[in-house]
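Before I ask anything, let me first share the structure, which is written out below as structure tokens.
Of the protein chains in this complex, one is absent; all others appear in place.
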Amino acid sequence: MLLSETTTTGFFQLVPWIVFFPAIGLLINTFMPLVMKALKREWGEPAVAITGVTASGLALVVSVLQFISLRAAHGHEQVVGVADWLNIGSFNIPWEFRVDTLSVTMMLVVSGVGTLIHLYSVGYMHYDVRYKGDPKSYARFFVYLNLFIAMMMILVSGNSYLMLFVGWEGVGLCSFLLIGFWYTKNPDATDGTKNSYAAKKAFIANRVGDFGFLMAMFITFWHFGTLSFSEIFPEVAHYSGPDGLIWWIAGFMLLGVTGKSAQIPLYVWLPDAMAGPTPVSALIHAATMVTAGVYLVARSAPVFNAVEGVHVLVALVGAATALFAATIAVGQYDIKKVLAYSTVSQLGFMVAAVGMGAYVAGMFHLVTHAFFKALLFLASGSVILAVERGHHPLEETGDAKHTGHDSHHDDHDAHHEVFDPQDMRNMGGLRKRIPWTFWTYMAGTLALAGIFPFAGFWSKDEILLDASHFEGTALVYIFLVIAAIFTAFYMGRQVWMVFFGEPRHHAAEEAKESPWTVLVPLVVLAVLSVLGGFMNWPFKEGLEPHAFGHWLDYTFAVSTGHEGHFPEFDFGVAIQSTILAVAAIIGSWLLYGRKPLKAGQTDPLAKALGPIFKGMNAKWWVDELYQAVILTPYEKLAKFLSQTIDWNFWHDWFHEKGIRDNFQRLARFLADPVDLGFIDRISHWLAQGAQGSGGWLSKLQTGYVRNYALAVFTGVVAILGYLILLR
Amino acid sequence: MDFILQPLNLVTFFPLVGVLILLFLKKEQKNAARWIAMVVSLATFGISLWVLAQFNAADPNLQMEVKAIWFSFGEWDIMYALGIDGMSILLVLLTTFLTPISILSTWTAVEDRVRDFMLFFLLLEIGMVGVFLAQDLFLFYVFWEFTLVPMYFLIGIWGGDQRMYAAIKFFLYTMAGSILMLLAILWLGNTQGTFYVPDLVAMGGIPDSIQTWLFFAFAAAFAIKVPMWPLHSWLPDAHVQAPTAGSVILAGVLLKMGTYGFLRFNIPLFPQAAKEWAWLMALLAVIGILYGALVSYWQKDVKKLVAYSSVSHLGFVMLGLFALNSTGIQGGILQMVNHGISTGALFLIIGMIYERRHTREFDEFGGLWKVMPVYAVLTLIVALSSMGLPGLNGFVGEFTILLGAWGAGQTPVLGSVLYAGFAAAGVILAAVYILYMFGKMFLGPLTNPKNETLKDLNLREIVTLVPLLVLIFWIGLYPKPFFDLMAPAVENLVAILGL
Amino acid sequence: MSGYSLTDLVNTLPITFLLLWALVLVLVEAFAKRSSLTMVLAAVGLMAAIVLSVMQFGVESSAFKGMLTIDGYAIFIYVLVLGSGLLSILLSYDYNRRMGWARGEYYILMLFSIAGAMLMASAANLIVVFLALELLSIPLYILAAFVPNNAASEEAGLKYFLLGAFAGGFVLYGIALIYGATGATDLTEVVAAIPTTQSPVFILAGAALLLIGLGFKVAVVPFHMWTPDVYEGAPTPVTAYMAVVAKAGGFAALLRVFISAFPSVAADLVPVLSALVILTLVVGNLAALAQKNIKRMFAYSSISHAGFIMMAFVTYGQPGLYADAVTSVLFYLLAFAVTSFGSWAVVIALEQAEGKGLNFEDYAGLGRKYPVLSAAMLVFLLSFAGVPPTLGFGGKFFLFRTVLEGGYTGLAIVGVLASLVSAYYYLRVVIFMYFHDGEPQVRSEPALNLVTALTAVGTIFLFLFSGQLLAWASQAVLALL
Amino acid sequence: MVPIDYYVALSAVLFTIGALGVLTRRNAIIIFMSIELMLNAGNLLFVAFARMYEALSGQIFVFFVMTVAAAEVAVGLALIVAVFRTKNTINIDEASTLKG
Partner (left out) sequence: MDANLIVFIIMAVVAVGSALGMLLNRNAVYSALFLILNFATMAVFYIILGGPFIAMTQVTVYAGAIMVLFLFVIMLLGAEELAGGRVKIDWQKPAAVVLGLLLMAELFVVVFFRETVFGEAAELTEFGTPQQIGLTLFNDYLLPFEITAFLLLAAMIGAIVIARRVRQKPGKQETEER
């Protein structure tokens, strides 16, 4: 150790800066353009980029310092308070940061991957804003990214459920903002890819999950009197309250998890979320935010451990999602959609793992997945960028011209052929044109497919291993294994379709390799995808065994009260899964690699599977189902309530007709009974009865004085009658 | 003179200075009228800050009391009694804070009869502050009813096309409720021999059966004002027709008078009835939350959407108050402030676009972010605050309310956590309609050519919004000072309930 | 033999002075033939009478062998009706000239009528009540028909006269029945004889007939039907005068007679009174809703105000409560008087010849063109509707309080609902004034403006400082028994 | 002597007839005369009771009523004449322009 104990512990006090640095970054990028504009200067792209990347990078530095300190402190958790927050009677939640191995792991992932993606975005967004015709949005993007980092940091470092929830909803907001980043795009899309619609969908689906989270918090608070991790977890183990209470807590948390980590039934938002710019997909919708659910379960390990039955439920949700999403991924043509469903599927793996109580395995997969899925998304972004640049080359120099280009671009979108740079059917043969991207993509693919010795192999293997031991139900293992096969297959399919064969479109033909800012992160992530698996070396020999597991166990052991046991590497499971993966890749080669797709050719799998493929392609019509079962009824209900009940009935009928009109009618009657014909009718009837002839009725005269006198007289008779006769 | 210079007298009646000056202006002196109103309302805000400085947050009792016998009738002494405590100080500050902001917002929006407008506005401020400070039921009623008049005119003269209808509906509706309250007030005075609220609270001793009647008589007035479902029918009319500043004050302060009434009178005066009927209040509140949110979703007019969203938001406040525990009530009070800020800001925002386009139909908008980015961002923040995003003010209020309601659900007060559960579902629905609104206005392509030339906010408009935004963040991130102000008084109140 | 002395005159100085002053004015009018002089002198006389009344405040005495009681209660009514008379004269002068029927007899008749109202407030003998009622009414019949060659005015006068005489017949018959039961008409003798009477049913029927007769005068439903027609047909200042003074006189006598002489029948009368109150409130308010002519609207509204005042009267028989009842009635009367004169002043300012300028449409745009006048009208309307901070609210507050104190919650609820309904039609005027555009024709006459300003300021300030007023009113009550 | 009650009964009959006259006749003068009949019914009561109580006050009252009646007649007939001049009829039903 280079640093002395006292200095390193001092680093803990820096932990709030993991939030403050990105926050400062976003403030600078928000206000400097305005300030500079006032000064008649410009806050150009370099300034924006430097600010954004530095903010994120500093957060990474602080995270690393936390890591160092924590190592020095032998993994003992630290709680760093900043300020009071909510303080109501017995309810007291301060702004408090928690530094333990779990949170530091997440911090490193978030800030590490985050910084890389910031870097990537510097180059990527430079082109993207121009292709979308809105160069001014460059700063906005970095503001959002910084905001996301800040929120994610709050999420992973908070010392209470409430603070976690702040980050939880905060990242949801960022997700909303970033999905809707190109809010004017795809206005006419009906399949949910309408950008603003996708953004809303993400937020609302997340809110449903948040509702569960809230419920969980309420129960927790009213039974433990606090929401602070440090106070709840010791209590949970020897909790002796009403039966099922903890079950409810865990169950509601699971609802939150399904929202944030895109599990059945709330996963539908994540694929649509790919409408956001690619770095966003990589950072938020693959590497970090969506893993928050996994983090939540891992964080709440004591709660989940404290109750029977929840494990099975969580694991089954995870496993089912893993399988279900994997099948859908097979049927997609959009390069990012494939990765999106892959992400859902992989999140299913993680959720299944943490659900089974294999927290280390889940977290391990979370980390490696962050590497390789971020890599895949970024690389796919690089592919898209390359294709897009091939489609209509940009003048690299003159920014001024782009305004002119804008309208052209818009027109182009609107009137000419609809070119989708993300459609794999428009690609092919890109291997030679963008080699850097190709090789890094391959690293990611193999890692995801779980091929030895890539990172994915180790982490997925550990999950499968735990699943094979899982006592709850065998379904989990079966689902996960099948999902793994599908994973290998669809990744193989993707690689063959994108990189091999011949270009199926002139854009693919003229694709250009991306600039270095885009490529550097790819390379770094590729390296991590290759080597990342070694950090939890499962053998006693060689590297430090179960280093990652022991590291996390500082946290889990404290919180769950027992040391983690780390299963020995099982060659049976490993070999079995590897063979299956390889077989799946070969299968995909047979279908897509051997005879590459030609332009306009239908997918060979579609022919083979027929309706099943159609189902996969149509995402099993889940969106349509939700539309029919939830959204349409909701709208109908809203319409019914607002138009029929509230307005037509309550406002117009009840208040206007029922009360006001009748009231006025009565008033008119009282003021002028004769005019209304009421008394006329009676008089007519009386006249008929009394006189028998109505000839003289025509001579109409009114004698009000007598009427008035009669009224007085009636009063007299009535009052006297009452007093004398009735009383 | 000393009597007049009491802080609470000053904060209540200082706007009268402005009124008097305005009376001597000519009709044509529009700018002078604006500036006078602005300066006077700012000075009033300053005085309210002075009151805050003198306020002892640790003291749960009334402070800075001004008390004098107004007149005697029979064996009653009707008091002129003003006092402030933790339950009212925030609302007073909210009132004095929103008034100058609203006035600022009218700078270019109101060109017709500016002097009269400002006159009514300052009169309204007197009434509102008086409502929050009055400690004698008679005095309270006087202020309460008095607020109707200026608001009636603000809607009726400067409102939209249906303004007369809306104004008269507003007036009659609120009056319908308050006359029942008047009867209850008289009943209290007759049996208890005083109208002085602290004395009435201290005396207690109203039989349970009668408490129920009185409770509902008071509730009639307050529930209409809040408005609680299903008494909300006046609200969309009034809000939509009112001029921007009127809507701001209507939503920001006038509705709070209803919830404040529940807090100040219904709960402490009739604790038994409050406990007995908390379930009903909470039920209506929850229905209001869901109903308001659902109905908001289907609106075609931005202002109407926000109006209905008030039904939903105020439902939260009511739920918090009738959780009858410290958490819920404090959340409720804070949420009153939050709603005042957020919905006030939303109405300001709607006013800004209305001033530019003279329409509020969603179909007319779309993609505004492109032409008005600053406006869009500010709207977004306010909208998020309104839907309760953590870190912004709305969340702090809603969360504490729900927490309190959940806790009350575990006790006989509410008897079921389902209230909190369903209310929390309202959080989802809030996201639905808020995002619907935001999406319809700002996202998507800019299709309407009329919107292409829209100017972004000018400095005055930004200045109008910034103080509200500061508060949105402040309360969201560090609400402690606010809770500290109200906590002792609320604890006191909860102690009266004896739960 | 006579048993009268100068003290009788001194004690009743406000009345005797006023009557003698009226005699003087008859001569002045007969010889000077200048209506403006008569008007000024009448006003001077009224002011002097006010001064004389105020000087007597606190003195409690009776005069003319117990025929008259002079106490705080009476003085309060004196000042009220004298003040009302003064305001009426101020309202009338320019109006009569502009309408072309300026005649000095007008003011003389008004003085007689005021004296009648004052006598009603002091009357301690049923004979005096009857005569005072006639002295109040007969000039009113003529004043209502004062407009020459005008069918409406003459019709109003004739209607008022015929129905008034008809109602007078009931009063007489009622007094006769009471006399039959007790052998007395003096209130103290009546009350003394009631316990030993042989025919209590005579008392009951007599009291009821008295109630009906006086109820006619104050326009309680169903004895109200003359009111809108007469109010519409009569010259507007006369209407204003009638609305206030006839009501004040009627209620003054009603309260004194019933509280002094008939507490025994109070319990029996409660259902009757309640029914009258409810009928009055319902009919008065709802009918007012349907009006388009402002005079008729105010006519119906004044009916409803009579209903409000009757509400307090319901409680008169409860010992310990009548004081509050009287206080609130007096306060309400005062509130009604001030507000009413103000609003009639505005009506007069807008009225044109031939009954034009009296519809709601004629008020359109008033708020913009004449902000001060419309603000004053607003104050009056709010006061009528019972919105604070106005006298009208204070009046209703004390009234409802009394009613609730008496235990008539249902009645109070009807009352508050009625006041809600009333807000609706008052607001309609406000709507025309402020929310419609138009070119209202307004006359600016100094006297009119003075009345408007005084009453508008009074409506608010008397409420804010109603402490003294209440003290006065409640002191007035103490002397009643 | 005749029991006083008989007088009271007679008075009641006359009073009712008078009231009916007001209610049913359309001639303003006859209406007015009916009112006079009502007043007379009251007078009869007074005199009868005065006899019963052997008190003069009843008779005094009658005296005052007569004066009042005279005053009313002066005013009333003047009004009727005035209306007749304007409308050329004393049919009270013609005096119904004010209504509503």
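Going in written order, the chains are labelled A, B, C and D, and every chain counts its residues from 1.
Note that a contact is a pair of C-beta atoms (placed from the backbone, for glycine too) under 8 Å apart; a residue touches a chain by one contact, two chains touch by 3 or more.
Keep in mind that this is a model prediction, so the values were computed, not measured.
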| item | value |
| --- | --- |
| Contacts of the hidden chain among displayed chains | A, C, D |
| Contact residue for the chain not shown (choose from C:L13, C:L119, C:L187 or C:A312) | C:L119 |
| From C:L131, C:M377 or C:L399, residue that would touch the chain that is not displayed | C:L131 |
| Residues from chain A at the interface with the omitted partner, ascending | 679, 682-683, 686-687, 690-691, 696-697, 699-703, 706-707, 710, 713-714, 716-717, 720-721, 724-725 |
| Where the missing chain touches chain C, by residue | 1-4, 19, 22-23, 26, 63-65, 67-68, 103, 105-106, 108-109, 112-113, 115, 119, 125, 127-128, 131-132, 134-135, 138-139, 141-142, 145-146, 148-149, 157, 177, 180, 198-199, 201-202, 205 |
| Residues in chain D touching the chain absent from view | 1-10, 12-21, 23-27, 29-30, 32-34, 36-37, 40, 43-44, 47-48, 50-52, 54, 56-57, 59-60, 62-64, 66-75, 77-82, 84-85, 89-91, 93-94 |
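Just so we're on the same page, only the chains that are shown with their structure count from here on.
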| item | value |
| --- | --- |
| Distance from the mean Cα position of chain C to that of chain B, given in whole angstrom | 43 |
| Geometric centre distance via CA averages, chain C-chain A, whole Å | 75 |
| Numbers and ranges of chain D residues touching at least 2 other chains | 19, 22, 31, 92, 95-96, 98-100 |
| Contacts with two or more other chains, residues of chain B listed in rising order | none |
| Interface residues, chain A side, partner chain C - complex | 663-664, 666-668, 670-672, 704-705, 707-709, 711-712, 714-716, 719-720, 722-724, 727 |
| Chain C contact footprint on chain B (complex, rising order) | 69-74, 113, 116, 138, 141-143, 145-146, 148-149, 152-153, 156-157, 163-164, 167-168, 171-172, 175-176, 179-180, 182-183, 186-187, 189-190 |
| Chain C-touching residues of chain D, taken from the complex the two chains share | 8, 11, 15, 18-19, 22, 28, 31-32, 35, 38-39, 41-42, 45-46, 48-49, 52-53, 55, 57-58, 60-61, 64-65, 68, 71-72, 75-76, 79-80, 82-83, 86-87, 92, 95-100 |
